[in-house]
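Below is a structure I'd like to ask you about.
Only one protein chain is missing; all other protein chains are in place.
Then we have subunit A:
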Amino acid sequence: MAELTLPRPTGRRPFHVGLALALLGTVLFALVLARQPALEGPQATALEQLLLWHSLLPRAATALLAGAALGLSGALLQRVLRNPIADPSTLGIAAGAQLALTLALAFAPALLAVSREGTAFAGGILAVALVLAMSWRRGFEPVTVVIAGMTLSLMAGAMSAALILARGDYVFSLFIWGAGALHQQNWQPALLVGTRLALGAGAALLLLRPLELMTLDDAAARSLGMAVQGMRLVLIALAVWLAASVVSQVGVIGFVGLAAPAFARLGGARRPGAVLLAAPLIGALMLWITDSLVQLTASSGGDLIPTGAAVGLLGGPLLLWLLPRLPASPARPPMATGHARRLRRPGRALALLAAGAVLIGALALLAGRDLDGWALATGPVLAELAVFRVPRIVAAAAAGGLLGAAGAIMQRLTGNPLAGPEVLGVSAGAGVGLALALTLSPAPSAALLLAASAGGALGALALVLLMAAWTGFAAERLLLSGIALGCTALALLSAVFAAGGPGSFRLLAWMSGSTDRVGAHEAWMLAACALVLLLPVAVLGRWLDILPLGAGVSAALGVPVGASQLALTLLAALMTGVAAFFVGPLSLVGLIGPHLARLTGFASGRSFVFASALIGAGVLLLADWLARMLAFPYQLPTGLLAALVGGPYLIWLLQRGEPRHG
């Protein structure tokens, strides 16, 4: 079972560590109180009292209670899903809740007046349902669940970004929620989270026996008289409720739910009851200490970094640290061997796919809307519009092709059907590079932005490769390193968003994924990159055929396992990094392309990758055309549109699944 294997501590260490943490928290809070600026004026004393009672104390209480609620939520999820890396952030619950609040603010503000908490809960439940649906076929295997959760979080983030862009500065409070801020002006949030925590803890106490039985496998638990699935649903709903109540009051606070149970287990808690007791306490202290540090580093112009983002920065390193301690999953039958159907003439099918992509490209070039309605461009009008349409078409096709190919390589490498190129962390790295350029330079040129994004992507790539090499290139380790890096990068980005300003709007445009800034120069550069990166696949086909058979077989067949994995990872990451600059961090094209290619029956490594690339190109071409047409003259973000159109289809595909392919 997926239980952490941690060194067993001796003696009374856990108690001492807890005491030390509590002491640290108290000292920091005393410093916060002492550092309050003295007020002036006749009512200064009364005001200072008021601030203490209505701002400082409720803030501390909210930090403690929210931390405890998240800790409990994480502990419950980890127990129920038998997944040591589950928590409200990795499962996409926080992102789903936040997206629901964002949508409500933009389209139905009255809903927020009725119930912020209910809105957030609906979003969280929907998110967790989607994540579980996507990972159903893989038996809720930890890494797969987390990949699905992170993909969903990215998607929710892209949607929020698009909404903020469309509503302008107008909704700057959305930034605050995204990064989780604990400022308070009354006791109401503390009371709300506190009562939910009390109810949740009571329920957990009542359900302690079923929770203990959850350690067993389902059959054993059922034989002891437990309605396993029903109990699981109840407990998941409870965990989502706890997390949603926190999100509705203070925004997204990442990874406390991941860290608290892990630290509890590290501190020696073994039985479910002990973990369920220790995790909330540790979570409370963690958030309290972080928030005090945030207050101590704040200038009079506001916090340096919002508390939620500060805690979120912990997420990446923590996942990395947990990584070598994750048990290796039981060996799976390699996914590439058995195919439901196999094309007899893959060459001809590839040609058909290429023709299809060209056809969509032609449609995108010729058909469009002008100020009066639909129009087919011909002659001089076409020549005039081609200046704008050709670069976008070339960029969409090249980026789609690159993402499709990268996804195909990733799936062959990891044997995981959810391993899209987005989870490599490379695109998030590109975002951090962009953020840096936008923060440091007031009016960066396109070339500078491209260079910064490439630098960020390469930096992230180097880190992922380093971590993967350190853990020996096991597929799961590679995926988790990518996710860990992505988490840290996203926390950094949310801190940049929280500060607002013109730079953050450019970054939002990138987040939501848009091809509209591609000039002719960039488009042809991207096309050249695509060719250079796709051509090596033609000679790497053998590796792609053999590697999925496992390290032993591969070595016996004369494939240099380590070197080939390194080369393929590098190739996939470069493809992702280049494409990400143009279409943003998430488009799901890297997942949709390979799935459709497999369904069509492309079996050999080479034809599989090329087919995925062609399908990816076609999908992104179509998405880009729709993005330009649907709300003309307003343009929708291409990447987001591809994700919205492709997402439901992908979930349906994964649900339907072919058991033999996992």
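Everything that follows uses one rule, which is that a residue touches a chain if its C-beta (ideal position, glycine included) is under 8 Å from a C-beta of that chain, and two chains touch if they have at least 3 such contacts; residues count from 1.
The rule is simple: contacts and distances are computed from a predicted model.
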Among "Iron complex transport system substrate-binding protein", "Multicomponent K+:H+ antiporter subunit F", "Heme exporter protein B" or "YARHG domain-containing protein", the UniProt name of the subunit that does not appear here: "Iron complex transport system substrate-binding protein"
Selected residue (touches chain absent from view) among A:L449, A:L493 or A:A573: A:L449
Residue in contact with the excluded chain [from A:I93, A:V146 or A:A181]: A:A181
Interface with the undisplayed chain - residues on subunit A: 37, 39-41, 43-44, 46-47, 50-51, 54-56, 105, 109-110, 112-113, 116, 165-170, 172-173, 175-177, 181, 183-186, 188, 300-303, 368, 370-371, 384-385, 387-389, 442-446, 449, 498-502, 505-506, 508-509, 514, 516-517, 519, 521, 628, 632-635, 637
